[in-house]
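One protein chain omitted, others in place.
For chain A:
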Amino acid sequence: MALDLETRTALVDTVLRLVNETLIPAEDRVAREDAIPREIADIMREMGLFGLSIPEEYGGMGLSMEDECHVMMALGRASPVFRSLIGTNVGIGSQAILIDGTEEQKQRFLPGLASGEIVGSFALTEPGVGSDAASVRTTARREGDVYILNGTKRYITNAPTAGLFTVMARTDPTNPRAGGVSAFLVERNTPGLSIGKPERKMGQQGAHVADVIFEDCPVPAENIIGLQEGVGYRTAMKVLDRGRLAISASCTGFAERILDESAAYANERIQFGKPIGEFQLVQAMIADSYTDAYTARCMVLDTARARDAGEDISTRAAACKLFCSEMVGRVADRNVQIHGGAGYIADYAAERHYRDVRIYRLYEGTSEIQRVKIGRDVLGGAVR
């Protein structure tokens, strides 16, 4: 249910306060130690941030997409690491259950995800399966009451701490495409499930991705999402549609934060006897970043409202993800440029932001995949 303006403003203000007073001051430490301090994760859990999108009847807040986007834009002002901590529970780690799960599966798993007591994770990508997501090679072989899973999932966000994985595996070996894939809910303590070493990444130190390995891992048949084989790929695509919008909101919030830092530096840095912000070439960069961020805000909220109104937003969500992820890259790049040499030095946040935003153009569908989808939808007449 959509919130009234006063309540939504109170939510956003509270999140902004968390961002400004607790998260942003901790960014350096988080990046240096490659970990979010436990006390900060606890605060985020107690504030209810893990349950933004999960309906109230399952212990969450059940925000509308528009309200969720407002909250994610506010939270997105802090380092993307913090968004990543809650991102899987709010998005890809819970949505498959919510969208296609049975009532029993919802009752069983959603309350723990909503409270943040368990971390949810989404396992689609494999060593040989990236953009060609339908070509999943992890297998699930039915044996009586269980499916036996074998295979390796790669670059799985929050895998090291996850208690529950949404795993795409092939149940029909005779069908090598999407129709042979099913979605499973796999608990961390299932025998045969192990987690690889966290990867060393370009940015977002403090957020962890790792391999998830299944070796003859028996998963109860009742854990197949919706109790239906062969629809896992379709479920995954629905989950990603929604996730793209949340990512777009996060990109937008972070771009607005970076823009503020660009402007603050341009007003303060003196060259040729005056602040560099008085030079038109610097003003042009600020203007472009502002226009980029404002465009993003408009399209994200417009798409979110359309989703709340029950419209099919699949193409628009792809367009948002494409634009917003590329946009925040441009804004972070201009910020480095405005900072000059200082922007290349690791002591300044500009350098970290530049690395942190690079992933947005890659995960949950690369820019190229978004373009292919949008192009196909437009040419096929799916959008007018």
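What we mean here is this: a residue touches a chain if its C-beta (ideal position, glycine included) is under 8 Å from a C-beta of that chain, and two chains touch if they have at least 3 such contacts; residues count from 1.
One rule holds for everything that comes next: contacts and distances are computed from a predicted model.
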{"item": "Hidden chain of the complex, named as in its UniProt record, picked from \"Electron transfer flavoprotein subunit beta\", \"Ni/Fe hydrogenase subunit alpha\", \"ABC transporter permease\" or \"UDP-N-acetylglucosamine 1-carboxyvinyltransferase\"", "value": "\"Electron transfer flavoprotein subunit beta\""}
{"item": "Absent-chain contact - pick from A:33, A:46 or A:199", "value": "A:46"}
{"item": "Residue touching the undisplayed chain, where the options are A:17, A:32, A:274 or A:376", "value": "A:17"}
{"item": "Sites on chain A contacted by the missing partner chain, in the whole complex", "value": "3-4, 6-7, 10-11, 13-15, 17-18, 20, 22, 43, 46-49, 51-52, 61, 71"}
